[in-house]
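Every protein chain except one is present and positioned as in the full complex.
First chain written, first letter: the chains are A, B and C, and each begins at residue 1.
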């Protein structure tokens, strides 16, 4: 089959950093294995970071993984199943939860998939979905309404799931009359806004430096727009009687956004960390004197993904995408790296309708 | 009546920083006022900080409060009540929640007393309990079993309440098989240990630099003791299969304890901030890649205090105290400041049995 | 002032059962009293039950209350306040929570207003709002945006609050992909539907015998309509893969609806009781073998009412009303009793714009 593989880690992400080539097809080995014919695979900034080598100490510590297929936002149709698979059949439309979980550890048994003690991560720690076929397992495939098209939803598998998970966790805090600030209306943020709108009656205040992003945020359901112009913390405080918002979701997590977010959080409120890169730097006296929380968020659970698919099928969450043939994987990477990619990039194998 | 008042802010906390003198008795002015005859008033490190002037920018910003009576951990008997008071009668034994709340704002109505929009703090922002009499209000007095002696429990009003509140919030996380690290087995920590023991079946690991404190922690219910000797983070990790504990309660909050605590917290776990002084300094990637939380804790609710009094009446929580006559308030302050005070210092007005 | 009073209990609810007459104005007696100039007072089926004497054993056990003013769904403007009232001022637009609570018992302090140990119920156990003026207390008045008109929202004070409270409690159970059955799309049910729509992304299935009510339910946000025609339990089971719905809200509670509702509830699901009159009659083996719950619901909290007012101000919840002058209170009662009243009946004192 065809697949786009990384052959070396290189900080500059030069043209040719991802090579589309002929490789052996994956085979069922474990009774719970599932092979998915890819209908669409999302391109993510993490793929850039992988090529740059940022993840190598974590996902390839002994430097034995190259060359391998990247792509961790995958959707398609079931091609083949292992002997113990009972939840999907050949031909089913599926989206893939990013983590292959064991179903046996305490975390899996508590519905806390991302904390599986035995998980594997296709596209990160083993071959992923920039290919005709992907091997994952029974616990990772969410069966979908066949009217959903893999290419339209693939990017919800990771980016969308992460935003939905954070919004879902915040539901108990966001009763009518509360406010939720969304810092950053990009790829994750815009799913966050739509998820918050679908799940709560809170007022949504969106902060972003881009007028275009703010205008789109309005369409997705934002109630108030704040230009990130240096005075945005004050603007948010003015909108919230000087107190800040009950929940502030940080989809940026670096370059000072994490400080701004803390300063926009109301006493007894919660600062949700989703984006990353910077450091949180808060005096413990500020934490205790206001009883504010800093909440971590890591991708999402399988059940979260299934719920997000319900909202998607109902048209409550939509994605803005640009498609590329799988053959153009390297071009798509370059476009993303150079800021030329509009919406979420989706790679589509040959023979699948774009 | 007699009262111990602060007359000036002075960083050195010199002898004479608190003056016991004759002052006018408080009078009922608001229909919900309650005057309490003090049976015991706890001495707290915060009293030292007040004298040093650390709190002046917050509690006395326009510098008009001096001289005033300190003392924010108060217990005694109801002496007089306003016309609208229905929950206590003259003669009732009471402990005073530290905050006089309004009962009308959203926070009060949600049982979230410390976030009252209209609260006043006797002993911090107005006259407190180092005196024969204290004025507070109906919403701040918890009626007690008359067998409880004010001098034995006064320090639970603030220090004890703070520790109990944090333990109580952590209950849902601490099912059988989990572990809770208590960093610091001092004045608050030892109430935390007893509260955790009463409320949960989790294993309690106590970390402290003092062998004496660790020995006492064992008596209070600690399951494992770890000497804070520089290798304590590793020791805790070894005790927890390398993963850390589901909950880590930081009763120190400064001098690196806040970093150690974070490093002892398990993925998907929570770091509770109770002590303060330092800064939390965590890369956002660590927060999201492990989905850990940092949880603020501010004193406790009225209902928390009522619950703590139940545990106290049942003998499940006890305090170690040293008593001083109110006349010796300054001596007690000096002893606390010089590390000579064993257990929690309690001031007792003349005429009350010590 | 003018007021509509009940002079006798009579099962037949004859004309003249409520007499509009001149009575003394209420006066501030307690420092927390608030007198409200009524802008609109909702007429409720409970008022019929009071006249019939159904409530006499509960609200007037020693038969000393007559004659008294009924009306427990009240909204208007603050006319006068007691000396300890700090949350409203003369002239403020307010809606009245039905219970005057103490703010001092455990339930009040936990935000659980309806379980106040010392509550009083204007219009039920003492003079109510079918009058020019009503006496209530500071804890019962919710300050409103002055653009809200009392006559438009008065009926939300009790009927609307009850429906909202049940919907609010069910939020954690109603994630995307779940279904909520609403049994009965009448006065409470239609607020329930709108509240569920505002608070959750669940599918709402409405069951009612009236085609007209079902058509209105569609406008309020129902996703599926089921005619209550004897086969409705099967119809709902077919819509839910034979399993039933995660939550079923019974706004009827009698004449077999309570049995139907139980039979429409999914294993691990919850049957919310809101309407009343019948008996629940379930084998305990059915409860345990399916782990279903039966959940009681009693009016709502003050904070619930404040949240409902937010949804109302945003246009997410609206009421269908018919207005009567206060002078026509008896006629309104007869119309309600005879099934001639469309929407919710609202009594408006002379001098208030209808």
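The rule is simple: contacts are C-beta pairs under 8 Å (C-beta built on N, C-alpha and C of every residue); 3 or more make two chains touch, one makes a residue touch a chain.
All of these numbers come straight from a predicted model, not from anything done at the bench.
S.K.: For the full complex, which residue in C:86, C:126, C:293 or C:322 touches the chain that was left out?
M.R.: Of these options, the touching residue for the absent chain is C:293.
S.K.: Among B:2, B:106, B:143 or B:316, which residue is in touch with the absent chain?
M.R.: Once the missing chain is taken into account, the touching residue is B:316.
S.K.: Which candidate, B:58, B:201 or B:215, sits in contact with the chain we can't see?
M.R.: B:201
S.K.: If you put the missing chain back, which residues of subunit A would it touch?
M.R.: With respect to the unshown chain, the touching residues of subunit A are 30-32, 83-84, 86-87, 102-106, 108-111, 113, 118, 138-139, 301-303, 306.
S.K.: When the complex is taken as a whole, what residues of subunit B touch the one chain not shown?
M.R.: Residues of subunit B in touch with the missing chain: 168, 171-172, 175-177, 198-201, 306-308, 310-311, 314, 316.
S.K.: Across the whole complex, list the residues on subunit C that are touched by the chain not included here.
M.R.: Interface residues of subunit C facing the absent chain: 107, 112, 114-115, 250, 253-254, 258, 267-268, 273-285, 287-298.
We adopt the following convention: only the chains that are shown with their structure count from here on.
S.K.: Hey, how far is the Cα centre of subunit A from the one of subunit C, in Å?
M.R.: Result: the chain centres lie 43 Å from each other.
S.K.: List, in ascending order, every residue of subunit A touching at least 2 other chains.
M.R.: In subunit A, no residue touches at least two other chains, as defined above.
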